[in-house]
Structures are given as structure tokens and as C-alpha cells.
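Of the protein chains in this complex, all but one are displayed in their positions.
Up next is chain A:
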Amino acid sequence: MDLGFLLVQSLSGLASASSLFVIASGLTLVFGVTRIVNFAHGSFYMLGAYVAVTLVPWLFEFDRSPLLFFTGVIASALVVGGLGVLMELLLLRRLYKVPELFQLLATFGVVLMVQDAVLWIWGPVEISGPRAPGLRHGVEILGQRFPAYELLLIGVGPAVLGLLWLLMHRTRFGILIRAATRDREMVGALGVNQALLFTGTLFLGAFLAGLGGALQIPRVAVSSQMDLSIITEAFVVTVIGGMGSVPGAFLAAVLIGQLNAFGVLIFPKITLVLVFLLMAAVLVVKPWGLLGRPETAAGRAALPEGILATPRFGAWEKAIAGLAIAAMLAVPVLGDGYAVKVATEILIFALAAFSLNFLVGNGGIVSFGHAAYFGLGAYAAGLLVTKAGLPMEPALLAAPVAGAAFAALFGFFVVRLTGIYLAMLTLAFAQIAYAVCFQWVEVTGGDNGVVGVWPSDWARSRAVFHYLVAACCILGIWALRHVVYAPFGATLRAARDSEARANAIGIDARTHRWLAFTLAGGAAGLAGGLYAFSKGSIDPTLLAIPLSVDFLAMILLGGIQTVMGAVAGAAAFHAIKDFFMPLTDHWRFFLGASIIALVLVFPRGLGGAYGALRGRA
């Protein structure tokens, strides 16, 4: 390999890194100040690109000059910054008093709505933006041609970094951002107008995302799937760099850019997972990312965000639970075949969501990758039936075993971390598992998956299978609920609320968390196994990020502060989706709107609302 090639390849990496940094810097700032895990950041990136492909050609009507091109780009970013302010004022501001995770749910609703709004406004066909005037050509570097525009992009990253440094160190606004990133409560106590600070930060974050998107239009086609392709990578960059650290994000972006540029030469098929391998490695060695700091609040007894009270079922609750179970058992008698199918799925998702809330609500372990254990359970069951020729019964037993085994393996590393870093490590492991299922075509069938995963003959009728699922899921939920009330559950809550104090009274917090992670993985694995048999097939979407996010949405809709909320959330989420899907192509918009409406009306979830009604919240 000659020198010119190595240089140009590394310049390609720097150009990608520069774009990635601009986007990730906005994400890291917003998280640092507001602690919001802003899923909608990718949507702002996409909106920046869409606004720019509309605005820039319009400006070109006047004059096709580089100046107008960059004016258009900045103007697009400003527009998107304004949309960020709108989201803060209309939505997030109403949610600062509830646990931080609910804001994640609200931003997820925004993601769904923006996706369909973009399709509606700009249409489904991808749009190629105009090239930048005067920068269309290639520049000869050591015998290799390199795009002039990308040379410019390489400069943009450090320029943004420099400007952000000036902002952070030379302006009052910037100093407040840094202060809030270090200790938000203290900034509030000193009398700083937090609302204004948050609005300003959201503007800056959305502006940077929009700028990142607008700068891409001469390179890529603008499509409605840009948001999802960038958001995970942006999160990876911020986490590797350390959440809240702008220089860290820059360092991580350069690292990932170079890794991708040279990774494709050595492992052309592994681009899917390379960045997640890097993130997992970094987090195992440096739990706060490269340049991040431990959270100041980590030593303090923080306000717990999860199940606080564990009331026993009263007469009302017993009646409701009895009714719900009776309704589920009556579906095959009263409903048609389709109703049975939907009810079966609700039961399965209820078990999966309950197992996730067992981690999130009870253990304070926020997993962004819970679908991994669901999917691995499904794969274990599916592969045993199709490849090993086993009948359904032993395969179904293997599903929770597989889920628990992988949860134990991954959990060993996961429970050493806390907060957002823990969440991102679960995501990294989930993506690695996903990539293995996706890539290992000979065994797993690749992304086509494996078909022919059907129940044994006796359980083949929908009604019988429904009762089998009902028995497994209701027993599973009952058993997990029992654990929540048992001393083990109380110990987990203690470890969640203050690990230091729990350790001081002789509790091995880490081991307890590890066992909890394994148990939840097993329950999710059982749900996954049942799901495989209800669908007849397995494929990598069962471990993919969208399903993990769906599970999170379910427990948040239900309310993470109550024991049974997850079950209600799973039913509500699935019912809403099933209601809108046949009605319109734009069902994601309505699903997102329903989620946002529910978050605003019941900011603590359905379970929280019920608790308030019964005077227990």
C-alpha cells in the first residue's frame, strides 16, 4: 500500500469524523446540561438536511455562489435550532419534574412523528441536494484524487470545536453550561434561570445537529431514514468520548472515522459492529468514557427513579388483575382468530416489558438492549427446532436458559457501570449479538432468518397456543412480581438508591445486580421463545434496536414507578399500534402523537396515574 493511498484514506476518515463530531457535540451538550437522552437528535439532523435541500436551491435562483450555499446551510441549521426550542417549550419543559427517563419516551414520540411528517412534506423519494459551487472537483494529492468539499469538511470539525471552546470559556452562557454539566442542582441553587439555560442548550444542540445534516447535502441523498442511521453512531461517539465532554466527542469521532476508513480494508463485512466493539472495549476499561468525569451526584443519595412503594394488591387491584386474566382467557372463546393472535402477542410483550421494568424500575439498571435476550431466546428455540430437529417443548425450555446465559455473560460487564454508560454498554452488547445473528449466515440464516418454527401438533391451534402462552406469561410475571416483593427485590432497591450505603451494610450490590440482570434476561428469553413459535420464524429484527426501544416505550408508558405498570404499558402500546397500522400508511405519526399525548396527560405513566387515583403516589 502506497503512502498516497494511506493518506487519502485517512483524510476520508477525517471527513467522516468531522461530520460526526458536529452532530455528536450537540448531543453531548444537551445531555450534559439537561440529562435528557435525546433520541430526537437524529431527527434534527435529518430535518437540517431536508430544510437545506429546499432552501439552498431556492437561494441558487439568485446566484450560484459558494457564499449563498453556506448562507443556506447556516440558515437551515438556525431553523432546526428553532425547532429544538419548540420541542423544549412545548414538550420537555412540562416533564422536568418527572423521572428523567420519561423525557426519553417523549423524544421517542417526536422521532416517530418527524419520520412520517418528513415523508408527508417531502415525499418518499430520496432527494440529492446541490453540490457546493466551486467545490465540485477533486484535488490531486500524491497521485490520488480527493473531493475538495471533503477537504473543507475536515476543517469544519476543528472550527466548530474551537468556536464551542470560545463559547464555553468566554461567555456567561457557556460557563453556565459547563457548570450545569458538572452539577445541575448547584447551578439551580445559585439562582440561575434554569428554564432559559435549558432552552438555550436545546437550541444549540438542535442547531449543531441541523448543521451536521445541512453540511451533508452535497455528499449523500437525503432520505427519511437518515435519522436512525446517525443516532446510534452519535450516541456511540458521545459515550466513548464521555457524556458532556465536547473535546471527548471530538477525540472519539476521529477515532471512529479512522477505524471505519481502515476497518473496511481489513474486515469489509464488519462495519456493522466495529464501532460497538470499540465502545464496549472502551467502557469496560474506562467506565466514564475517554474524557468523561464520574457524575458528581454519584456519591450522593440521589432521588431514586423507580419503584418506591410496593403495596400489596387490595380488593380493587385483585379485581382488576382477575378481570384482566379472565379477559385474556376468554379471548379464544369470544374473539376471532385475529383477536387471539393480538392477545397472544400482548401477553408475550407484557412478560418482556415486565422483565425490563424489573431491571429499570426495581434495579435502576436502564437497559437499552433488552431485545437481545428476547431475541437470543427466540434464536435458541428456533434453531433447536429447525436445525436440531427437537420438538417445541424442550426448545421452549432452552429459550429462558439461553436468555439467562447471555444475560449473565454480558451482565458481568454491564453491572460494573451506572447510568447512561451502563445503558450504552447494554446497547453495545445487543448490537454485537445482533451482528452475530446477522452475519453468521450458515447457522442463523443471516438477515433472512430461519422459518419453520412452529409449535408441536397439540399446540398448533391458535386457541391452545394462546393458553400455553397465557400460562407461561402469567406465571412468569407472577414469579417476577414475587421476587420484587421478596427480600431480594428490596435489596436491589437498596443497591439502586445508594450503592455505597448498601455496600456498607454488607450487601454485595454488584452480585445482586448481576443476578437480577440474569433473571430478567431469562424471563425475556422465555418471551422471545414464545414469540418465535407464534410467528413461525426468527430473524435479526428480534434483537434489533427498534424492538429494544419499543420495550422501553412500553414500560415508560406504563410507568416505571409501579410494579404492574409495565403490563398495562405493553397492552396500551401494542393496542395503539395495532389500531393505527391498518388505518393509514402514516401510522408511525399517530403512534408518536399518542405517546406524546399520554406522556403529557400521564407524566408518570399509566401505572403512576392509577396510583395517584388511588392516593398512593
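Rule of thumb we're sticking to: a residue touches a chain if its C-beta (ideal position, glycine included) is under 8 Å from a C-beta of that chain, and two chains touch if they have at least 3 such contacts; residues count from 1.
To be clear about the criterion, contacts and distances are computed from a predicted model.
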Checklist entry - Looking at UniProt, which of "Choline dehydrogenase", "Thiol:disulfide interchange protein DsbE", "ABC transporter substrate-binding protein" or "NADH-quinone oxidoreductase subunit H" names the chain that isn't shown? => result "ABC transporter substrate-binding protein"
Checklist outcome for this item: Given A:Glu126, A:Asp183 or A:Glu317, the residue that touches the chain left out of view is A:Glu126
Item to check | Touch criterion as defined above, residue of A:Pro133, A:Gly174, A:Pro247 or A:Gly446 at the omitted chain | outcome: A:Gly446
Item to check | Absent-chain contact - pick from A:Leu308, A:Ala324 or A:Val342 | outcome: A:Val342
Checklist entry - Which one touches the absent chain: A:Leu272, A:Leu409, A:Ala575 or A:Leu613? => result A:Leu272
Item to check | Touch residues of chain A, complete complex, unshown partner | outcome: 1, 5, 8-9, 12-13, 15-16, 116, 119-120, 124-128, 131, 136-138, 144-147, 149-150, 218-223, 225-226, 229, 233, 260-261, 264-265, 268-269, 271-272, 336-338, 341-342, 345, 438, 441, 446-449, 451-452, 454, 531, 535-537, 539, 541-542, 546, 578, 581-589
